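Notes follow once the structure below has been shown.
Apart from one protein chain that is not included, each protein chain of the complex appears where it belongs.
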């Protein structure tokens, strides 16, 4: 991962299934789809937002629980049921005035492909499909749901000098 | 796995527990049995159906949630509470006019045994019981619920030239 | 494991947490404790009962879902909320007229200790506590919830000539 590029990141876009989760969904008798999230990811998301980073969640999933979770953590916007992520991402860039090179995108499967080809930094979990890894600048050692979002957000914040300066004296 | 046989597959039949799941069921206080499914499997199922592949789910399980899940993905028919899978499979073949050699079956335990002895391609997850592995043409490196259905469907579609020709330029 | 002793087993007693499950409980907002069971274990339990083996479940847990699950599989009696398993086991032996040498017990933690010291065959999962392993005749390679009950029941039935004689031609 090119650290100079991480330093420039202003906007982080996260896929849900296979990135913020391990790709599993628990289906209830009513057909609701429940997801399992990682608390270390969640801690980093709310902390990064307090330090001024903009975070978006874009997913094909339609479960209300996903929106409740990420609204609660302070995510700027959470988009459910999105099939064309690339068109949505372009809208976001013009709405919030980011350039593509300031965007980091974490994704793991084909619906993320086009966005990840285009953004400044594309990151994949260890268990992303091969086609996604091949367009990523960085493939984490963590699988989806194992803390990849924490890893990346902590790296960005440390590089930008914003990770727990209250108690920690060292960085990176 | 014989690739010429995969190329001929028109009909894919899936067991649920231990194939589309890791074989675990979460039991609620009311005795409902909830299952955990893999989103990469689900993505491949709906995509393969759009590309013209017929997919059936046959299970001994009786949970409504299973039917809701696979109806939602576009599966042709989902059969719950089946103890004699072989008789049902024969009925399906005559109803839809498939020959046995055009059928791929993924199963992991004794109720799948007879079907897997007879179909064109029998596939087992890494953690299937030994008797099932012994009648399989291909044993995946993936355990049940880890994406074996994605692996097989993607292989079939790539061999048939139908996997994401919109964005990908290479195959297999 | 001494195969001659397995051949004599008439009665199998199962602990729940850490044996039929991986020792995890999912706690709901209301404080219900939900458990995750293995379908291969469940398949073997109902099959073994049809072949004439008596199976009992004895647990310290108090969740109704546990009872619903094992009643549904045909278990002879399921006892919830038991702190003194040894006294209960002695009652069962006289009620059903088993000798201790005909009993196989699978357990993983201190409440199982005394029963496992006394029965004919004591079996522990790979992740049982050390004190339990030290009084076991057989420590499985499977952890709790990974199919240890299937492994043991299938072994007993094969040794007794009762495992799927309808389709299989070999044994053990």
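Note that the chains take the letters A, B and C in the order they are written out, and that residue 1 is the start of every chain.
The definition used in the following text is that contacts are C-beta pairs under 8 Å (C-beta built on N, C-alpha and C of every residue); 3 or more make two chains touch, one makes a residue touch a chain.
The shown structure was predicted, so the numbers you read here are calculated from the model rather than taken from an experiment.
Hidden chain, full complex: it touches shown chains A, C.
Considering the whole complex, the residue from C:17, C:41 or C:146 that touches the absent chain is C:17.
Per the touch definition above, the residue from A:34, A:49 or A:88 contacting the chain not shown is A:34. The omitted chain makes contact with chain C at the following residues, 17-18, 21, 23-31, 109-111, 113-114, 129, 131. In the full complex, chain A touches the hidden chain at residues 26, 32, 34-40, 42-43, 63-66, 68-69, 72, 145, 147, 164, 167-168.
The rule is simple: only the chains that are shown with their structure count from here on.
Chain-to-chain contact here is organised linearly: an open path runs through the chains from one end to the other. In summary, the pair chain B and chain C forms a contact in which the copies contribute largely different residue numbers, shared numbers making up under half of all those used.
In chain C, no residue reaches two or more other chains under the touch definition.
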